[in-house]
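Have a look at this one before I ask anything.
A protein chain is absent from this complex, but the other protein chains hold their places.
And then chain A:
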Amino acid sequence: MLKASMSEDMHCCVWCLEKKSQAPSWQTIWPVSQDNYLCNTCAEKLVPVGITTCSYCSRPREKPGICYDCERIEKDPDWRGLLDHNVSLYRYNHAMQELIAQWKYRGDAALALIFQQNISQLYEKRYANYIPVPIPLSPQRLHERGFNQAEQLASWTQRPARCLSLLRLRQKQYLFPVTKALTRVLHEEKQSKKTRRERLAATRNPFAFTPAQEVSVNSKNIVLFDDIFTTGMTLRKAAKVLKEHGAKRVCSITLARG
């Protein structure tokens, strides 16, 4: 839908709206090349988390292992073992902050397209038999924004059918539909406005389980989708609800690692 609404040959960068210089190169003639939504300048602003990260929370580290925060949380009996691990795509730098602001708060939904290819590749490669579940918004927030950014991200796990995608049939049978297994029952202040202490202290779980129409989560693996991972509290709370309802493993894919 989003894609179809855009002009057919995308001459402009979706972020800065400048005309892209798309001189022909080996990458552009490669049949399965990346969909390029960004101009080169914008593309360079997004920094991937890197190869050596904390194996729990995807925080960039100098050597492989587990970061101090994760160690602390894994010792906490309340939070231990809820979220099996998190994978983030990019660092939460200044540019990413701006991009997310433009996307979420100023309603530029098209920006989600940038991450389509990376997310769908990651999902197919590592979470192909996981049920994608987006972190929900409260009805008020959804009304304010008009769309749920996490839902957009989760929707990239669903590949559009192509005329001859014979090669992908094998993988397709493992793909689960996006499942809205959670609802937000508590309308609270934005996480981004809270400090770490406040986040950790908020003990009431804002999420509730909704028996999903699509598939049952019972003894299934689940992958959660959200935009930013900062302390991981939101995701852990969501995971808690899912685990209480019988989910086997709960992991998460997030765009940026704060």
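As a working rule, a contact is a pair of C-beta atoms (placed from the backbone, for glycine too) under 8 Å apart; a residue touches a chain by one contact, two chains touch by 3 or more; residues count from 1.
Convention: contacts and distances are computed from a predicted model.
This figure omits one chain of the complex; the name its UniProt record holds, of "Competence protein ComEC", "Quinol:cytochrome c oxidoreductase quinone-binding subunit 2", "Tryptophan synthase alpha chain" or "Response regulatory domain-containing protein", is "Competence protein ComEC".
Residues of chain A in touch with the missing chain: 8-9, 22-33, 162-164.
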